[in-house]
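Showing chain A:
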Amino acid sequence: MMIHEETARLLTWLIPLPPVLAFALIVLFTNRSKWLSHTIGVGAAILSFIGSMLVTVFYAFRVEHFGEHPIESAINWLPTGNTWFRIGVLIDPLGAAVLFFVSITIFMIFLYSVGYQNYGQPAGDHDRAGLPPHGATIEEHGHKHVVPSVEPMYSRFFAFLGLFAFGMYVLVVSDNLLTMFVGWEIMGLCSYLLIGFWYGKPSARNAAVKAFMTTRIGDVFMLLGIAFLYSATGTLTFREIFTEETLHVLASTPAAFGMTASGLIALLLFIGTVGKSAQWPLHVWLPDAMEGPTPVSAMIHAATMVSAGVYAVIRMFPLLTADFTGHGLTTTMSIVAFIGAFTALFAATIAVAQNDIKRVLAYSTISQLGYMIAALGIGAYVAAAFHLITHAFFKALLFLGSGSVIHGMEHGVLHTGNHNVDPQDMFNMGGLRKKMPVTFWTFLIGGFALSGFPLITAGFWSKDEILADAFGHGHWAVFVTLAAAAFLTAFYTMRQITLTFLGEPRTKEAEHAQETPWTMTTPLVVLSVFAIAYGWVGIPEHFPVLGGLVPNWFHDFVGHTLAEVPDAPEFSWIPLLTSLVVALGGLALGWLVYRNVKSVSDDRLQIPLLKNKYYFDEAYDFLFVKPAYWFAETFVYKWMDKGLIDGILHIFGPTTGGIGSAIRNYFDLPVINRFFGDGSADVTYWFGGKLRAIQTGRVQQYLMLALVTFIVIGVALYFFVLA
Partner candidate 1 sequence: MSFWNDPLKVAADWLMGILTGWGMPEIAAQILIGFLGILLLISVLMVLDIFLVWVERKVVARFQDRIGPNRLGPFGLIQPFADIIKLMIKEDTTPGGADKVVYNLAPMLSMMSVLILWAVVPLAPTMLGVDLNIGVLYIIAAGAIGTLSIIMAGWASNNKFALIGAFRQVAVMVSFEVPMLATLLIPTILTGSMGTGAIIEKQDIWFFWLAPLGAVIFLIAAIAELGRAPFDMAEGESELVSGYNIEYSGMKFGMFYAGELLHAFTFGGFLAIMFFGGYRFFGLELVSPFLAIAVLLFKAFIGYWLIMWVKYTLLRIRIDHMLAFNWKFLTPLAFVLLMVVALMNALLAGTPTWLYIVGMFLSNVLVAWGALEVARSYSRREREKVEGPKPVVETAQH
Partner candidate 2 sequence: MTGEQITFLIVALVTLGSGLMVVTTRNLVHAALWLVATLFGVAVTYALLHASFLAVVQVVVYIGAIAILFIFAVMLTRKDMRDQGPQMNRNWWFGALLAVLTFGGLYFLLQGWTGLSKTAAALPSGFDAVGELGNALVSPDAYVLPFEVASVLLVAALVGAVYVAFNPHSGNSGK
C-alpha cells in the first residue's frame, strides 16, 4: 500500500498540529480532568505518529528516487518588499528518517508519562503543585501502605509535552531555517518549563534558568548565522540554499577570520548546535537538566532537543562542506571535528565517576552527541545521521529504563519510609534484575547498544561506521579520540548495569523495588526492538560475512538527500577490530571492576576532578556569573544608577520645581485661570442662561426648531451657493 503524493503533502502539513491543539485544549479546558488531559495528549501523539508513519513508511520509504522528488509544499507567508517570504514543509530522505524515529519516540514517551506520573494512584497526603509527589497512605486489609501518589500538575505536564512535541515536529518538517528556528525556540521554552516543572525545588529552578541561559548563548549565534545567511543569499529555504550556484557563491566569498562566508555561517549555526546539543564548552546545562521528570529527560536527550541540534548541523551539512575540496579539512570543519571529538572523550571521562543513574546517562549523551558532531566534522554525513537515529532509540530506551528503575526504587523508599535514601544513586541499588525483569532486559539491550556490542546491537553498526569513516579518511587524531571515548562508554555502561541490576541489593529499599506498570514497560519493549533492529538497515556492504545479506538501505536512502551521494568508506579491518576490542574490553573491564563493589568507598574512580566535572561549573561561576553579578550590583546599580544618574536627577528636580512654581504664580493663576478659564466659563454661563429658554423639554418644539433651521439653511444654501 502506498498513499498518494498529494495526501502525503497534506499530511506533512498536518503532522505538527495535533500536539499543539492538545496543548491548547488541555491548558484552556481540561485542566481539571486528568483522564481527559492524558487522553488528549496521548491521542494527539498517536495522531501525529500515524501521520508520520503514513508519510514515511507508506510514502517516503517506497518512492523511487525520493531524494530527487521529496515532499515539498510552501505558501506565501510574509511580504518582504516585492517578494514573499515563503514557508512550507519539506520531507527529504533525511527528514523522513528523522521523522520516523521522532514520532516513535515521542509517542512512546507520551505513553510512558502516563505511568511515570502515577496515573490512577490516589492524591498525595501532602503533595503540593510544584513539588514531586511524596506518596499517599492507603489502608488495605487493615494495614497502612504508602504508595506513590499522582502528580498534582498532571494535566500541565501533558500540555507542556504537547507543546514540546509540536516544536520538534515543526523543526523536522520545516523547509526553511526560520520556521526551523521557531520550532527550535519553542523547544527551548518547553525545556525551560519542563526542567523547572517541579518549580518548588530550588535546584530545579536553577537548572531551568541555567539551561535556558546557556542554550540562549548558542541561539543568539545561530540567529546571527541565519541573519547572515539571509543577507547573503536572500532566502532561508533549504532547497534554494543548497543549489550548486548558491553554495559556490557562498564558498568563494571571503568573510572574517580567514574563513569563507559559507564557513562562517556554518560556524555560527554550529554554535547554536553547541548550545542545544550541549557540546563543550556549553555542555554544563545538560546534566543539571536531570532535575526534570524522567520522560522530560528522555524527551530532551533522546527524541528531541539535543537531536535537534545535531539534526540542524546535518541539515546544514552542504553549507558546512561547501568549500571542502576533499583534502584537508576547512577551518570550520576542523573546529567542528575538534569540539565533537573532544566532547566525546571529555564527557565520557566525567560519566565514569558519576553515581546518579541519570547523570551518567546525561554525560553519556553529551559524549555520544560529540561522536556525531565529530563525524560531521570529518564529513561523514550518513554515519552521523545513522548514529543520530540509533542513538535516539537506545538513549530514549535507557532514559525511560532509568526512569523505570527510579520509579521502582521510589516504591521501595515509600515502603521503608526512609527518605534519606536517594532513589537515583546507583550505590543504593543492586540486584534489581530479579525485581524488575522487563526493565532489566530492556536496559541491558539499551546499554549494549550504547556500548556498541558487536553485531547484534544498532549502536555497533552506527559507531563502527563513524570509526571506519574517520579511519578511512585518515583523520587519525579523531579516530584515536573516538576509540578511547568508545572504550570509556562501554566501561561506564557496564559499570552502571553492574551497580544497578547485578549482584545483591545493597539497601532495603532496593529489596522492595517493584516492576512498573504496563504503560511504562511497553515503551521500553518497543524501543528495545528498535535499539536492536534498526542497526540492520545500515550494515556496510563490504562487511565480512554479514555484508550484503541485508542491503545497506540507510546509506542509500539518506545519502540521496545530498546532491551527490557520499561514498561509503572502504572496508578495513583496523577500525572493525578497534571497535570490537574497545566495546568488549570496556564491557568486560566494567564488569570485572564493579561486580564486587559494595559501597561508594570501594569505588576507586571517585576522583574529585572527574566527580566535579573538571570544575567547569565553578569556573563559569567565577568567570561569568560572579562578574555579571558584580557588574550589575556594584557598577550599574551603585555607581551608574545611584551615583551618576540619581545625582543628575537631584540637580534637575529642584530647578524644575522652582521654574514650575514661578510659572504657576505669575502666569498660570492670573492669565490662564482668571482670564481664560473663569472668563470663558462666565461667558458661557451667561449665554447658557439666556439660551436655556428654548430648552423646553418638549420634543416637538425641538423638532420644529430643527426644521426651521434646516429650512432656513437650505434656502440660504440654495440661493447663495447653488443658484
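The candidates came about this way: all candidates are chains of the complex that A comes from, given by their letters.
FYI, a residue touches a chain if its C-beta (ideal position, glycine included) is under 8 Å from a C-beta of that chain, and two chains touch if they have at least 3 such contacts; residues count from 1.
Keep in mind that what you see is a predicted model, and the values were worked out from it rather than measured.
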Touching chain A in this complex, which is it: 1 or 2? 2
Would you tell me which residues of chain A are touching candidate 2 in their complex? 700-701, 704, 707-708, 711, 714-715
